[in-house]
Each structure stands twice: as C-alpha cells, then as structure tokens.
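Here you go, one structure.
Left out: one protein chain. Kept in place: all the others.
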Amino acid sequence: MKQIPHPRFLCPAESVNDLSSGSASGIHPLALDVLREAMARLPACRSFAELLAVIERGTRLLLPTAQMAFLLRQPDACLEIVHCVPSAAQDRLRALVDELIERDRFGQALKQGFAWASAGPDRTCLLSRISTTSRIHGLVLWVDPALAPPWHQTLGALTDLVGLGLERLNEDAEAVMVPLPPSGARSRPALDVAIPADRLTGLAHRAHFMRFLQQAILDSVPHLSAAALLLDIDGFHRVNRELSYESGDQILCELALRLDGALRSESTCDRVGVVEHDICFARTGADEFGVALARVHHPQRLGELAAHLHSHIAEGFLQQGSRLHLSVSIGIAAASGLAESTSAQDLMRNADTALKRAEQAGRNRYALYESSWEAPGTPHLRTESLLQEALRQDSFTLHFQPQFALATGHLTGAEVLLRLTLGDGTPLSPASFIPVAESTGQIIEIGEWVLRRACRQLRVWDALGLARIPFAVNVSAIELSQADLSTRLQFILEQEGVGMERLHLEITETAIARNEALAIANLKALRAAGFEIWIDDFGTGYSSLKSIKNYPASGLKLDREFVKDLSEDQAARVVAASILDLARNLGYPVVAEGIENAVQCALLRSQGCDIGQGFHLGHPVDALEFQRLYLSGGAN
Amino acid sequence: MDADRLIERLGELPSLPAVYHRVREAIETPDGSLETVAGLIESDPSMSTRVLRVANSPLYGLATEVDDIRRALTLIGTTATHHLVLSTTLLTVFRDLPLGAVSMRSFWEHGLACGVAARLIARQGGQANPEHAYLAGLLHDIGRLPLYILEPLDMSSALQAHRERQGHLHDLEQQYLGIDHTELGAILLAHWQLPEVFRSAVSDHHAPWRASRSSPETAVVHVADLIVNSLRLGTSGTRWVPVLDDGAWHLTGLDIERLPTILEATITATRDVISAFMEA
Partner (left out) sequence: MRLAEIQPGMRLAKDVHDPHGQILIRAGVVLGERQIRALRSWGVVEVGIVQDEDTADPAVRDPKAIDEIRRSIDIQFSLSNREHPMIQALHALCLNRALDRS
C-alpha cells in the first residue's frame, strides 16, 4: 500500500496553478512569531471563544484584510457558523459557505484536513479542519486575495493549535458556542428567543400569536387540529385597585412564568399530543393570555388541558404576606382542518365566545366552543363576541336621520342610529344585535359609546356654527332599569361638555312597563336634569292610554305601524287620528316615524302631526353626508 | 440580596409535622419497630391513605396491591418507610402553598421525576443505593422552595433572565440573590436533620466536581436531574438542559446504551407516582 503523506505537506495541484504567483513562496516571515504567540496564549484559554480569538489575532497579523468564518459541528451533524470576522460579512460568508458545500469543498476539507477554493475573480479561500485525534469539531474558513498555497501550513498549524486547546477544554460547558442566528429572512419567529416580547411578562405579543395561530390553521389536517385557548383573569382590575399596580404586575409575571413552565412540561404536551414547538403562549391583552396550539393530536382533551392549567393556578399567589386566589376563565376553540375556511381571527372569535360563556357560567371555569352555538336561532353568542370585538376596535358608527316640522319643512332635529358593519363589509342589522346586547348587558357599554359619540358630533357642528339641532337617542329597557341612569348620563354629558337639552331620550312604552316604578323615577330624574323624554313606538305597547299622562314625557313618537297603512286603510287613518287627538289633549307634540310617501306625509300634516321622519323625507346617513345635505347652506 | 438574611428567614417556612418526627424516632431507636411506625401512621387517616397509595405506586414495585399499612411497611423495609413518610409529609405540607413563578405542582413533578430517575439509574448502574438516590433526587431542588417563597421578585427576574438564555438558573440565583438553591437546600436539610448523604447530594448536584469525593448518590442525582430536565418532567424553573459532568457520569456506572430504557421507564413511572402523590 502506498504511503500517504500528511496533508499539510501536500500542494493541491488542482488549485495551485492559478494561485502560486507573487509572494506565495516560502513561509511568511511573521509566521513563526504568530505561532509562538498562539502557543503561549493557548494555556490561558478557558473557552472556545477565546481559542477562536487566538486564530483571529494570528490571522490579523498575517493577512490584515482576511475575512473569516468559524463553523462548528452541531449535535445534528450540521456545521453552523458560530463566529464571523468582520461580523458585517456574515451574509456574504454564509452564501459562500453554501456554495462551498455545493462544490464539495467541505467534504474535502473534512476528509483531508484542508481545501482550497476560489471565491470570485481575485479572492481565494482556504478551509481548515478543527479536529482532535478523536473528533472533528468544525472548520475555519479564510477569504483573502493574498491567500496562496504556502499559507495553509501556518493557518493549518493555528487550527491544529485550536484543536489541541479544545482537547484540553474537552467537556467544558463554554467550549461549545451557540450558532449565530442567520441575519437574513430565514429567522423563524416561532422559535427565536428574540421574538418581540411583552416587556412585563417576556411572553410573545398578540401579533406574533396571531401569526402562529394562522400558520397552525394552515398546517391543520383532519386529524391534527389547531386550537386557541384564551385565559382571562376574572376581575383582575380589583387586584390593581385593591393591592397596587406593582402587585398586579408581579402577579401577571408569576402567572406567565408559571403557566409557561406548565405548558412546556411533558405531562401537558402529552395530554393533547403536541410537542413544545407546537405551542405559542402569549399575552394577548392586559390581563388576557392566549395559548395557540398546532398539530393537536387529541383535540377532545383540550378541556383536560384547561383543567390542568387551572391546577397550576389553584394554589394562588403570595402577595404582601398573604395568599391571593385568582380565578381564571378559559375559552377554547379548535379547528380541525375540515372546516372550509377558518382564519386566526375566526378561531379567536370562537375562543372569545367560549370565554364569555365560561365567565357567565361562574368563576374559574372553562368552556369549549361548539359550532352548534352558531346554528340558526342561536346566533346569540356569535353576535355577542362580534359586539365585544366592535367595542374593542371601535368599529360601530352612527347614522343620523333628519326630522322635519311638517308644517314648515324646517329641520327640527335628528334621530341617532347605531350601525355595525362586519369586517367583510356586510352590515349587521340593529334589530338582530340590539336584543343580544340587551340580554348580555353589553347595551350599557354600547349606550355610553353612542352617547359620547353623539355629543362629540354635536360639538363639532356647533363649532362649525351650524344649526343647533337636538339629537334623539334611544335608551334601552336595561339602561332604564339602572337606578343611577340619570346621574350617569349627566356625568357623561358634563364630561363631553354638552347641555342636557340637546339630547332627546327615546324610551319605548314596553321598556317603561317592565319596571314601571323604577322607570318613572328615572324618567323624572332625567326630566329634572334637563333631558327631554320621548315615548318611542307609541301605540304598540300594552300600557293603558290613560297611564301615559303619568309619564313625565316631553312628546310621543307615533309608531310606523300606524303610518304604514295610512294611505290605503281607512281604519289606520282613524287610529292615527285618535292618537294624535289624545296627544294634543295631553299637550304632547308628536313625531311620526316611517313616512315613506307624499300621501302619508300630507295626511299626517292635515291631522296636525307636528314632526315627521322617514325615507320620504330623508334616509339615515352618516355625519358628513348629513352635514352636506341638511346643515350646509340651508338645503331643503 | 443578603444571603445571610435569607438563611435566617428559613424559619418562616412551615416546619415538618410532629408525626414525621415521631416516626423517625421510632425508626431510629434500636428497639423501635415497624409496628410502632404503622400505629403512628394509622393515627392520621389522610396520611395512611396517602402512604398506602404511594406504597402501591410503581416506586416500590410491590407484586400485589397492599391495603394494610403494617404489611406495606414490612414489604418495603425500614429505610424506604422513613423516606416514604418523609416524602408524603413534605408534599402534604408544601403542596398547597403558593410558590410563585413556578407552581407547586410543577415543582413536585420535577422532584418526583428526578427521584424516580435517580432510583432507576442507581439500580441499573449498581453504584448508588437506590433508596437513598430516590430521596436525594426528590429533594435535590428543595432549596428553591425558600427562594420562591421568600424572594419572589428576584426569582421572577432570575427566571426571566434564564428564559432569555443568559445563564444556568443556579448561576442566576447567585447573581440575583447572592445564594443558590443548592447551598440553601443543604442548609434546609441540615435544619431538618437529614443525613449527610442527602445534604451533599443537594449541595453538589450541579457541580459534582466541586466535592472532593463525590458520592455515587450525588452523581446519580446530577445525571437524573439532567435527564428529567431534558424530558421536561415538571420543572423547578430550569428551562435548559444543564451541563453534564463527565466524572459524575462515569461514577453512576451507567452505560449510554441503557439511556433509552431509563428514559422510557422514568416517563411511565413518573406519571403513576405523581398521581399517587398529587391526588387529594
């Protein structure tokens, strides 16, 4: 068998031809000094980083312009760049590494100890293996125009020194460096420790969470689901208020760390059949956390997962020397990949709906979203979460329908109407969402929103010097059953800087009848505060006509039912006439709703109806349009 | 943070219940018998239920279900009885306390898993006493209890820094609190008057090379902790796999080929042991 010379004494013929020009003969005069210095520094090196610094320093002296990359073998056999000189060259060196792997220069260097290659027109590179007798640790790559074959003796010797140093360090923890993160677009948000994190808890943000969830949904197949869990701390504002914001922050922090630990544990992952990589835990709101799961094998066990998370919270939190129990409601929704088109937003909405249900069921519960909740007849929960979303995102709008004095045709005011358009552009009718909002109590929050918006609109038009018309705003039965209604409304108007007389509160007969005593007390207080009270939908309710006179009302609104048949039906005309007559006797002015044609309008005028509203006179339009049509330059 | 002050405040932690001390006394007196111990355990119904459940868990590998304390104790032996009573009372005392950035549940899952793994490694490697290895494993991070309970703010900061891979948690404890859980744990065990073998396992389980002559139990706990952390069986806060000490690895007498079996057995046994300890 032929004797194989040590690679260090070989001149690789294939690459020598075009390289061995100029100063490439003999060893660099500084080489011995460099090696001597490296050997002297070696014993003091305690980490792999320090060993690399020795090579780096040596190279600097010999080849001041050289670029270098250090590649280290990772546990999965990949060679990853752990250090670059200069660090700005990282992307170029990375590309070069890819190219050298393609050209099998790596294979050559790892087998023979070194390899030459050209890197562009006048740049040469040298690869040298870092190894000990027992193990190949990685490679060093130099790139420089002045590199030529004799250099590999000196540089190779430097690399061998590092190998020796590694052997000595052996199992020192620091000996292995974590690879540099690729600086380009290859970063993986799901895993990078450096994803934008919430400052307080260190968890990911909602935006990252939504991206993760969207990817999870895209990856889901029939038997591998995507899932979202929303965790909301019940009544967390009380913690902030009754302890302090510092305590509140500390608890959020501990809760985040505690659940993070629990979520990553084997028993949790095993339960629903995911790996750690498939979990994204994020802070999705002030006191709301989200868990997004990808490739869930056992979606039927998501409830168990929620119960398991509860078991990690059950012991409570130690605050200022005493124990504080938090209750956390959890809403869960899963997408199985069978669903035709689920978006992360849909899944979150479902989880939010489930969360609301859990909260309604009591404290510290969880609920799994069920698609049957969406079945016709029970769109309730879906609507509820839509409303919550609309409030959160401020996506309600106001429309205004003009009211005119029938005798003169002058604008007398406008009824304020709430509008909601979904993300996809479909409008949601108030007739469908108002009853839901009333049953969930969201109407209170929505009512306040309407009031504030209306006030701001009044102030805008006032500031523009336009006609100072009043607005008619609807007040629901729920609001009417709150003892502090008057105080609350006054407070809002004072805050918004609008006089009470500018708002006419429209209240239905039915709403008053629900709790007549409280309602009348409220109405009296509202009247006393300066609000006008109009009885809405008049004539359709069951309250006896004579009780009307007990209502502290300012006027009546004749329901559209009576207006509708006015032009054709003699009987309707008689009823309308008698209501108008009654109102006149009680001293109430009347607004007729739903006027759709000229005949109705003329009849009502002839019967002494004061004010009219309806498509015939003017459709509800948004504020700008209203201003253009009815307020600018005395139109109409 | 003042480490000495932290040590002084150890007294704020709940103490071990009287029944444990009496059991221990009975075991340690030359003429004491398991009969007396059984009587003591039976005087506390909730304790006897727990002891029986744990005795029947895979920890002790009893051939048949035993429903009599006396018989269970005789079958598992005096040392195991002591450890069984200690672990049951410890978990009872600390199970329902609020810990902080780690739940008690995660904490004990980690301890129990480490105990289970340590016992398996001791059996397979043949160098350490399996019963001692189990208790040392269960207790190895006990020093974190006072850290979490007494210094919750600093521990949260340390944990966050650890999550950002700024270092091993025990190093960050030093940095943030001036003392780490191994040191504090050993002091706590001295308070409880537990034997030296456990104290050194607790104090050296992250740095077996530091001890002049590591015991095989310390080495076994070092390796068990590493395995349990890599499998993420519960957590006492540690998120990343610690560094393996080569000397300790050799001291366990374990062969790499045995790792898959150890891992599988640890996972399955831990599951049952946890439910034996954790169910009300």
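Which chain is which? They are A and B, in the order written, and residues in each are numbered from 1.
To be clear about the criterion, contacts are C-beta pairs under 8 Å (C-beta built on N, C-alpha and C of every residue); 3 or more make two chains touch, one makes a residue touch a chain.
Everything quoted here is computed from the prediction, not taken from an experiment.
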Contact list for the unshown chain, restricted to visible chains: A, B
Touching the absent chain when the full complex is considered, from B:C114, B:I149 or B:I227: B:I227
Residue in contact with the excluded chain [from A:D33, A:D91, A:D104 or A:E516]: A:D104
Given A:P150, A:G273 or A:P589, the one touching the chain that is not displayed: A:G273
Contact residue for the chain not shown (choose from B:A207, B:V241 or B:M278): B:V241
For subunit B, residues in touch with the removed chain: 165, 167-168, 226-227, 230-231, 239-244, 246, 249, 256, 259-260, 263
Positions on subunit A contacted by the hidden chain, ascending: 74-79, 101-102, 104, 106-108, 110-111, 131, 134-137, 170-173, 175-176, 178, 188, 190-191, 193, 219, 221, 223-224, 269-270, 273-278, 295, 297
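We take it that only the chains that are shown with their structure count from here on.
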Centre-to-centre distance between subunit B and subunit A (centres being mean Cα positions), rounded to whole Å: 42
Contact footprint of subunit A on subunit B as seen in their complex: 95-106, 109, 149, 152-153, 156, 159-160, 163-165, 231-235, 237, 239, 243-246, 267, 271, 274
Subunit B-touching residues of subunit A, taken from the complex the two chains share: 170-171, 173, 178, 193, 202, 250, 253-254, 257-258, 260-262, 264-267, 269, 276, 311-313, 315-318, 323-324
